[in-house]
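Removed: one protein chain of the complex. Kept in place: all other protein chains.
Chain IDs A and B follow the sequence of writing; residue 1 opens each chain.
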Amino acid sequence: MNDIQLPPIDYAALLPMLIVFGLACVGILAEAFVPRKHRFAVQATLTLAALIAGLVTVIINRDLEVTTIGGAVTIDGAGLFLQGIILVLGIVAFGLIAERRLERGGAFVANAAHAADSDGDKKQLNEAGATEIFPLTLFAIAGMMLFCVSGDLLTMFVALEVFSLPLYLMCGLARRRRLLSQESALKYFLLGAFASAFFLYGVALIYGYAGSVQLVAIKQSVLDSDKSGVLLAAGLALLAIGLLFKAAAVPFHVWTPDVYQGAPTPITALMAACVKAAAFGGLLRVFNVAFETTSWDWRPVITAVAMATMIVGSILAVTQTDIKRLLAYSSIANAGYLLVGVVSLGGAVGSSMFYLVAYGFSVLAAFGMVTLVRDADGEATHLSRWAGLGKGSPLFSAMFTIIMLGFAGIPLTSGFSSKFALFSSAWDANQSALVIVGVLSSVVLAFPYLKVVVLLWLNPPGDETPTVSVPGYLTRAVVGVGVLATIVLGVAPSWLLDMVNSAGTFLAK
Amino acid sequence: MSLTPYVPLVVLFGLATVFAVFSVTIGPYIGPRRINKAKLEAYECGIEPTPTPPGGSRFPVKFYLTAMLFIIFDIEIVFLYPWAVAFDSLGMFGFVEMLLFIVTVFVAYTYVWRRGGLDWD
């Protein structure tokens, strides 16, 4: 029997992920041993420390380019930048997750499994929420980080599951409207499992074609192999479906509105910002590294998906009456814009990453502000309830207006600079048809956003207009950072664009 | 490509099939037939079965919890086997890795234990 060759492991390159995973495990132990009344403080500190330490190590690693653990993990400029985005957005989202001033005991309940309206469920309404949410967040974020730097499809699959499973659970923890929350968790879980199966089947078929699951090896065998392309095409299609599901592209978007609406708003924010970044990080890597040379095959299909996503997302956003559903459809449309970046391949990687940052900050601030508009039953998300908020809460309304204008792509906000950068690199890559559809769809999409602005400022407040809660310092910080980023990245985005451009592209060797 | 290496495998398949068919068919003929209450009940590891009305119904979620915990350790065992087989060639590195793996599972176990997942009531 041959000796087993141990693959070399570059621990320094893995350190950011090791830190986050490790501290997540410590968080589980803390959950077990720390007395109940100190748990929240300990967990929150631990989580923040893990995220910041992860970010610091990513920054220290910034010039690293290495493939390690036998090709399972590829650390490169783009991958590190994506990890950085996920961590930064994660730190901001942490502010929303840890907020306990808006609602007694935080936005989460202790026990997701109680049947809605049962005695146990009513009892836990007034109890402190689950502190497990913190290690779960850490696991999810670490999974996303791994997802962006996976060098082979199996590692990618494992990472996909690692970040998905905690999210399924967290979706079911909303303190108010338990029924919707549980429903969303179950839907997300079932459909997510469904999509994972597609992904795995795709991996199997591609292995059948290439004899390897490594992205680089797949690229090589696409160039060399004389096998029938049917296996490759079918495998690629199934693989793409799994990824497009997470990215919420049409027609795999169906879960998005329900889950965004039902999940606790901080978790929705986490999904809209971080998961989007991770999903597109994965998509960009797979298509840029493994399948770049076969782009003639998949481009028409992904182009069609991108167009459908932009059109369906923007048009359906127009008819929404619930702010969370509106943001969900807008996130679908934004997935379409990001797909434009995927189709445009190499030249658009930088602007896609810029887009992820810009969108992530804005969407975190938006959901952060959604948590502030409350009445006796928790968040008041129906748009009719938002009418005339500008009268009583001008500062809140002004900030929300900035975010909405940003989403609408009005110049001098990050929405404009990011769309402009993305579309111009797509145009440069000869994807003019996609750009035209994108511009048209963003024109349509501007309408629902501005409708909200008009609703805030120009409508008379109804009898039922809820109050805007005075935010705790955490939510205040999140909203402030989000709004600030929306303006800064809109007025002076060049430093970040330089950064994404110098981060370089995906390592393909 | 020669198929010779697969011959023992085919033989094994054959033997397994013959054994299974033989056991199932021969039992009723040579065994004694004594019907009693215990024999008609569902088999639940020798424990008295949980009473359920005919047609099925809800039963406590605790069973599932225990079952899930069992699976975790089951998978741990599945990992330990190949490691044990390759122990010599993996050496110290393999030992440490496996230790880390066991510690990770143990963390989950501790959590379950401390939060009362092992208490039946």
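As a convention for this text, a contact is a pair of C-beta atoms (placed from the backbone, for glycine too) under 8 Å apart; a residue touches a chain by one contact, two chains touch by 3 or more.
One rule holds in what follows: contacts and distances are computed from a predicted model.
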Per UniProt, the name of the complex member that is left out, chosen from "Elongation factor 4", "NADH-quinone oxidoreductase subunit L", "MerR family transcriptional regulator" or "Carbohydrate ABC transporter permease": "NADH-quinone oxidoreductase subunit L"
Visible chains that the absent chain touches, using the contact criterion stated earlier: A
Of A:41, A:60, A:113 or A:179, the residue in touch with the unshown chain: A:179
Hidden-chain contact residue, picked from the options A:305, A:380, A:452 or A:507: A:305
Residue of A:22, A:105, A:229 or A:461 in touch with the missing chain, whole complex considered: A:229
Sole contact to the chain not displayed, among A:10, A:103, A:292 or A:428: A:428
Sole contact to the chain not displayed, among A:45, A:293 or A:319: A:319
Where the unshown chain meets chain A, residue by residue: 115-117, 179, 182-183, 186-187, 190-191, 194-195, 198, 229-230, 232-234, 236-238, 240-241, 245, 250-252, 254-255, 257-258, 296-298, 300-301, 304-305, 312, 315-316, 318-319, 325, 347, 350-351, 354, 394-395, 398, 405, 410-412, 416-417, 420-421, 423-425, 427-428, 432, 435-436, 439-440, 443-444, 446-447, 450, 454, 457-460, 491-494, 497-498, 501
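Just so we're on the same page, only the chains that are shown with their structure count from here on.
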Touching residues on chain B, where the partner in the complex is chain A: 61, 86, 89-90, 93, 104, 107-108, 110-111, 113-115
Residues of chain A touching chain B in the complex: 1, 3-4, 6, 25, 28-29, 31-33, 113
